[in-house]
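Below is one structure. I have some questions about it.
As you look at this complex, bear in mind that one protein chain is not there, while each of the others sits in place.
Just so it is clear, A, B and C label the chains in written order, and each chain counts residues from 1 on its own.
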Amino acid sequence: MSATFQLDIEPIRPERLLPSLNNQTCGAVVTFDGRVRDHNDGRSVLRLDYTAHQKLAVAEGQRVVDEALEKFAVEHVVCVHRIGHLAIGDIAVWVGVSAAHRGAAFEASRYVIDEVKQRVPIWKNEFYSDGTEAWVDPTKTSR
Amino acid sequence: MSATFQLDIEPIRPERLLPSLNNQTCGAVVTFDGRVRDHNDGRSVLRLDYTAHQKLAVAEGQRVVDEALEKFAVEHVVCVHRIGHLAIGDIAVWVGVSAAHRGAAFEASRYVIDEVKQRVPIWKNEFYSDGTEAWVDPTKTSR
Amino acid sequence: MKVRVEYFAQFGQLSGCDNELVETDASTVSALYHQLRRRHGLPEPGPAIRAAVNDEFADWERPLCVGDVIAFLPPVSGG
Partner (left out) sequence: MKVRVEYFAQFGQLSGCDNELVETDASTVSALYHQLRRRHGLPEPGPAIRAAVNDEFADWERPLCVGDVIAFLPPVSGG
């Protein structure tokens, strides 16, 4: 069993992360990736930056993946969040979970991404096609 | 928007399937893979064979992915099921879904694997370490 | 009337063949299954056992026609 959370300034490569989920007792692997979309809240997005309170983000992210390991019958939990400059289509966050059965793998991966988005101190600065930029505040956007 | 179901006698390679999910409007990609475990229902498994009613399986599998596209706000749905001889750790079935938002991507991928396992005429013959083999009947196993 | 019957997975194991040409007086898929069930020791029909005719899922009460290809499908176990 393992649970890993990382921040990474380099592009996220799922093919490098997947092997850490392998286990011959695991029948199910669920992965989630969140990618930079070309629009958000009705505005055309060109690129974005993610910044983090790095120490706190790593500590809180690790708590999230540890909780997933505790709450669900899963074997390995991995989450990596990108920071720095991202282009459209780049993977911003990746979650991978392996488990003996698929129910736990789905539930744990959903738990990790939901909690990471709620709790981990990472912020997104969007750059729009009209030349403006803004820090995203999910408590204020219309979605 | 697209929905694809395939049977494949060759090993499933997610890295070749993932590009078909790419879309700059898609913020979320969920994948599921079901792998051959080294045990099932308390018995040690060495390898297994999948056989299908191929025409019916392709038609019913396609209905499942089409339903997913209709029921959930998703962009692309892909499912590939392996047939033939599989070794421990091989991917037996792979599901990939892309969507603007993660909720729909999780729900659709869960729907596809649940329905495929319920409805698509594919059967598993397990070969055990004691030299015996058996067709798996999910209506009879203790799990 | 002659029909082709296909057996999948454990049904092939029980009947000793993948498919066979059957001379039958059964008028429905269900009646045919019951005849073959006795001959090959197939299990009682249940909700997880399905039939297909000419590569489409078929109702158990579907009438048989000469030349039909009837597939009997044990509970599926893919995934």
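Rule of thumb we're sticking to: a contact is a pair of C-beta atoms (placed from the backbone, for glycine too) under 8 Å apart; a residue touches a chain by one contact, two chains touch by 3 or more.
Everything quoted here is computed from the prediction, not taken from an experiment.
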Displayed chains contacted by the hidden chain, counting the whole assembly: A
Of A:Ile12, A:Val45 or A:Val93, the residue in touch with the unshown chain: A:Val93
Hidden partner interface residues of chain A, rising order: 34, 50-53, 55-57, 59-60, 81, 92-93, 113, 116-125, 135-140
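Please note the rule applied: only the chains that are shown with their structure count from here on.
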Chain whose Cα centroid lies nearest the overall Cα centroid: B
Where chain A and chain C are represented by their mean Cα positions, the distance between them in whole Å: 49
Per-residue overlap in chain A, given as positions that touch at least 2 other chains: none
Contacts with 2+ other chains: residues of chain C: none
